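With one protein chain held back, the other chains of the complex are shown just where they sit.
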Amino acid sequence: MSTASAHAERHSPLAHHFRDMAQQFDAAKLGIWIFLCTEILMFGGLFVAYIIFHGLYPAMFAEGARWCDWRMGAANTTVLIISSFFMASGVHYTQTNERVKAIRCMAITIVLGFVFLVIKYFEWRHKFELGLLPPHFFHYQGAHHKNLALFFALYFCMTGLHGIHVVAGMCLITWVMIRSIKGEFNSEYYTAVETVGLFWHLVDIVWIYLFPLLYLVG
Amino acid sequence: MIWQLSSLFSSIAHANGTFMPPDGDTIAPLYDHLYLVMVLMSAIASLIVIGGMVYFSIKYRRQTGRKSAYITHNTTLEFLWSFIPFCLFMVAFGWGWYVYYQMRTMPEDAFEVNVLAQQWSWNFMYKSGKKTTADMYVPVNTPVRLIMTSKDVIHSMYIPAFRQKQDVVPGRYTQTWFQAPHVGNFHIFCAEYCGMGHSAMLGIVHVLSKADFDKWLETNPYKGLTPVQVGQHLFQQKCSVCHNPTTERKVGPGLQHVFGSMVQLQGQPPHLADENYIRTHILHPSTYSVQGFPKGVMPSFQGQLSEEELTGLIEYVKSLK
Partner (left out) sequence: MSATATAPSGDNYLNHEKGLWSWLTTLDHKRIGILYMISVMVFFLLGGIFAMLMRTELIAPGRTIMGPETYNRVMTYHGTIMVFMVIIPGIPAFLGNFIMPLQIGAKDVAFPKLNLISWYCLMVGALVAFTSLFYNGVDTGWTFYTPYSIRTHTGVTFMVLGAFIMGFSSILTGLNFIVTIHKLRAPGMTFWRMPLFCWGLYSTAIIQVLATPVLAITLLLIACERILGVGIFDPTLGGDPVLFEHFFWFYSHPAVYIMILPAMGVISEVITAFSHKTIFGYKAIAFSSIGIAAVSFFVWGHHLFVAGQSEVAGIIFSFITMLVGVPTAIKVFNWTATLYKGSIEFKPPMLFALGFLFLFTIGGVTGIMLATIALDVHLHDTYFVVAHFHYVMVGGTLMAIMAGFYYWFPKIFGRMYNIFWARITFVLIFVGFNVTFFPQFILGAMGMPRRYYDYLPAFTSLNRISSIGAYTIGLGFLIALIVILQGIFGGEKASANPWGAKTLEWSTVSPPPHDNFVTEPIVTAGPYEYR
């Protein structure tokens, strides 16, 4: 292998074991979809726990949901849906070689993700102050249901795991944004933008399920 | 070696050819019948596969001048060896269901015993108010229903002679039942791993004749015993899984010479082992943690001992000088 061809290979987005760009893109796309399946199954475990405990103690969920401000939840839902729209636009503009627009869309997505986290922070702080926490730390005095702490255990597990995904998603978007700024993507090669976009939509969809389950259940 | 073999054969003979423990209840013959049929079916199936494999391996071993045949598949054969096993599996399933139905249909008018499992002992409570640990007493020829729960972790009530097993789960009641047709003593095991004393969490079911059982129900087990004797009796049932009456350590410290000594504690000043110290240790063991022993291992016996029994235990520990 001559140095010149090795040099060219390093800068080409086509990895050595793929036949062509189409094959590489298809592989990445299949890979990310499978990964999203694993994510759904991971959250699925928590959703199953939720369903079972909801069956056991419906009153506990009704009482717990009263402590979750539906306005803040709705605001966050809106924020995430809008962010998903911008992410999708970012992917679209990358495909049409409109780099500046694409970068702008990704930046807005990151900002919206940040807004989501800020709203979440206020919600969490409110619950910390009241002592509405998982069983070991629960110190709220006026609970009616004896297992109310269990609701907050589920609440913090579910929103916490989701929050970690939001942060991970923001990091990934930052990464593809930096690569976009460096001009690494074009209509031929935009695999990373596409896959990160799909991941962000998943984060959005999980929240769309969490919102009614935790805030609106009655 | 010869001794081992002979004991092995005697255990086989003892179990009338199935290796099963002796039949202790009305379910056992039903169970053993199914078990024997399944063992035979399994043996025949294994013989067919393994025999075929050995036969083909020898017959068609590599020889010069012989080529292998080119056979890709045979739909009829493949259908047959999926369909026939399927039918056999369905027979096993149906028969298993039938026997399981008998095992799990709780009799209406059963004699009830409440069981409380804890690390690492079985406690039995009878309707008459009588309580025992490790030894369960039941009348012969009477359906007995066990209503079970656990104080701490999951245990499993396993009586091999009755072919019955049921996990005992904290926070809920589970049940099982049996009817023993003849008197005798049978082992109880804990079958769900529950920690250090898992293999020592044993018990015995005493199946008594009706007359003996009624007599047993009425007798006060402590009648005519001194407090130390009461304590010794309880110690052997409840404490000896983890404590020796000597100085030798087991799971917990050996209890000889403990009373009246200064006990070294972890993160607390040394404490005099007086009556109150022993009492607190039995009822609220997490109050003190003794140097050199892991914390939180000893379970609480709160609510399981009468004052008379507590006094007995403390007097017994006192007597270990």
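In this document, chain identifiers A and B correspond to the written order of the chains, with residue numbering beginning at 1 in each.
By our rule, a contact is a pair of C-beta atoms (placed from the backbone, for glycine too) under 8 Å apart; a residue touches a chain by one contact, two chains touch by 3 or more.
On a predicted model such as this, the values are computed, not experimentally measured, just so you know.
Which of B:Ala110, B:Met125, B:Val140 or B:Val153 touches the hidden chain is settled by the complete complex: it is B:Val153.
Interface note for the absent chain: among B:Arg61, B:Lys223 or B:Lys321, the touching residue is B:Arg61.
Counting over the whole complex, chain A has residues 15-18, 23, 26-27, 30-31, 34-35, 37-39, 41-46, 48-49, 52-53, 56-57, 60, 134-137, 146-147, 149-150, 153-154, 156-157, 161 touching the chain that is not drawn. Chain B meets the missing chain through residues 4-5, 7-8, 11, 15, 18-21, 31, 34-35, 38-39, 41-42, 45-46, 49-50, 52-53, 56-57, 60-63, 66-74, 77-78, 81-82, 85-86, 89-90, 92-93, 95-100, 103-104, 152-154, 156, 158, 160-161, 163-167, 169-172, 174, 187, 189-200, 251, 294-297.
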